[in-house]
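Only one protein chain is missing; all other protein chains are in place.
And now, subunit A:
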Amino acid sequence: MNAHVSPPAETGCDVAIRQERGQRAVFCGLTGIVWLHRKIQDAFFLVVGSRTCAHLVQSAAGVMIFAEPRFATAIIDERDLAGLACMNEELDRVTRRLIERRPDIRLLFLVGSCPSEVIKLDLPRAAQRLSQSFAPDVRVLSYSGSGIETTFTQGEDACLAALVPELPRAEAGAAPSLLVVGALADVVEDQFARLFDGMGVERVAFLPARRAGAMPSVGPNTRFLLAQPFLAETARVLEARGATRIPAPFPLGAEGTTAWLRAGADAFSVDPRLFAEVTAPGLRRAEQALAPYRTQLGGRRVFFFPDSQLELPLARFLSREMGADLIEVGTPYLHRGHMAPELALLPAGTQVVEGQSLDAQMDRCRAARPDLTVCGLGLANPLEAEGLATKWSIELLFTPIQGYDQAGDLAELFARPLVRRTRLEV
């Protein structure tokens, strides 16, 4: 379509970064609701958008049967567009009906969509107005999960960024604290909390917290570690509140987890011997868990389609720890600053593509005949039918994959489709 090839950008490392534009087969940021509504247990996500938005969210999450769902859509109709109904009054009415039905809700997110952004409905102001009218029982915030502005996991970034200005202020004289940013599986969160505790880092908090009333405080003495690679805006607003980012690769695989933990430990001047002592058992278990997968993944040629921004750290893990070869690593968006530690670890000559031109990328994938293609569900079955083994990428967001004790599980996710192909006799 409108694909164009730009010369490799200057990256300061040996990785070739190319940008591509054209048709994109990715989710919009609304999809983040599917896991965020499970993480923050008393939050509700009200999308303000069209029937398409409602259809998207339920198609993604509706296979689960909900007695009480924690997301919904306020569907804009022709009366709203024609100006026959005041959209702000309509939104207030819909929100009241929702809160009456669900009095257990403590935090309500008004989530912007493409239609609400295009017609410039002022959701931040609506959130402010509604917050006042429901205070103190319900807090109302807003963020945009629209496809025109956000890709898949960027919805979480926008959501967390909306939370940051609301976080309690930590006093300037407060003791330094560590904030781990990015929604993690509860089990992973608990493991990281134990590890930091073992190193003597006492004040550790996680964003988002599991409950609306328990969100961490932030201030000039807050250091934060990103646990997820897609949190550009959240990091920016945390920095605006005086917090300092600790640069690190992301905690995927044994190497990534160690480097991530070490960055945190160094920032709190943890004795390297203590660090080695605390991390040794996890590291040993991770090595043990990863070993059997090296034979399955070693030498395999892997192709990543862009999806979640997890592609670079995952590719780094597969190549350095599993011995896989990288054909192409696609990513929807590349934050050069946050990704610098990852780029430095990728093998020289790795082809990184930011953005997408779907048909051209599929042509490259078909021509390369990779052993494993990491892609979204819209492409997975069609590529399988063409004889290519695929790993559907969305699962990587829904599965605990970070930390030492999940390193084996992470490798298994990639090995499983390959093993499956050897098992099936029909």
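General remarks:
Note that in this section contacts are C-beta pairs under 8 Å (C-beta built on N, C-alpha and C of every residue); 3 or more make two chains touch, one makes a residue touch a chain; residues count from 1.
In the analysis below, contacts and distances are computed from a predicted model.
Per the UniProt record, the absent chain's protein name among "Nitrogenase protein alpha chain", "Dihydropteroate synthase, DHPS", "Quinol:cytochrome C oxidoreductase" or "Light-independent protochlorophyllide reductase subunit B" is "Light-independent protochlorophyllide reductase subunit B". Residue A:L81 is the one among A:L81, A:V187 or A:A276 that touches the chain not shown.
Among A:E20, A:E117 or A:D157, only A:E117 touches the chain that is left out of the view. Subunit A residues in contact with the hidden partner, per the touch definition given at the top, are 1-2, 23-31, 48, 50-52, 54-56, 58-60, 62-63, 65-69, 72-78, 80-81, 85, 87, 90-91, 93-94, 97-98, 101, 114-115, 117-119, 146-149, 151, 359, 376-382, 384-385.
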